[in-house]
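Here it is, the structure in full.
Omission of a single protein chain aside, the complex is shown with its protein chains in their original locations.
== subunit A ==
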């Protein structure tokens, strides 16, 4: 069949479709925080769809305090070399130079993350300016749409990272889903007012009202520590989950990671979730979010 014409058009990289489409491929999967190549391999072995390379998991960032920044490029490259699945990495909010560095390293997704210390208290990075797609956190629909307006190609509900407590993840995902459901019932007149209230572009608000979902993939993050937690977020409407400290701060990371992958796929099958939950060893200790001082609530970062 050598008579077929080859297609000569120049390829177009970094389009919205290519960026958002990448997140579509991650759906139904688990993205795991890892701090070195060895953990990245454990995550890949367990069936993670991607890993998030960072220097300290959120639980340790909490413990250590101080300013949390982008990871060492060496460490990110070691992780890229160690696994064949996609590698994500975090930049500080508004720190577009960290994002430029991450893009130059060839990471597959940049998380402009509230888990790191914000670099700008007013502006998030202009994510349209990058070829590498971005995922951003949100606690409500308005915040999600503002991030999408800035170019985010994937949204994760924020939760409260590094606590091992799923309560904030549930709150934020429910908030986003409820606000979307409410929009569905609005007529055109009401959508203008809704856009004003959400502090989001009218076109995006209208698109969400029509689709009944965000125009990008929605994952859940921040507090997932058990297979049942992951399945809960899926049943509440998350299209996949990020697990941070929950795996590598637990007694048996390899086993827990594989168990969370299973429960994320069969999130609606309690028997499989039960089997996945057996003999996992100790879960991470966990923090009660209502005892967290205001300044230590990462979800309040970003606006």
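Keep in mind that, in the parts below, a residue touches a chain if its C-beta (ideal position, glycine included) is under 8 Å from a C-beta of that chain, and two chains touch if they have at least 3 such contacts; residues count from 1.
The rule is short, and it goes like this: contacts and distances are computed from a predicted model.
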{"item": "Omitted chain (choose from \"Chemotaxis protein CheC\", \"ABC transporter ATP-binding protein\", \"Pyridoxal 5'-phosphate synthase subunit PdxT\" or \"3-isopropylmalate dehydratase small subunit\") - UniProt protein name", "value": "\"Pyridoxal 5'-phosphate synthase subunit PdxT\""}
{"item": "Option touching the unshown chain, where A:39, A:71, A:103 or A:245 are the choices", "value": "A:103"}
{"item": "In subunit A, positions touching the absent partner", "value": "1, 4-7, 9-15, 17-18, 21-22, 24-29, 44, 47-50, 84-86, 103, 106-109, 131-133, 261-262, 265-266"}
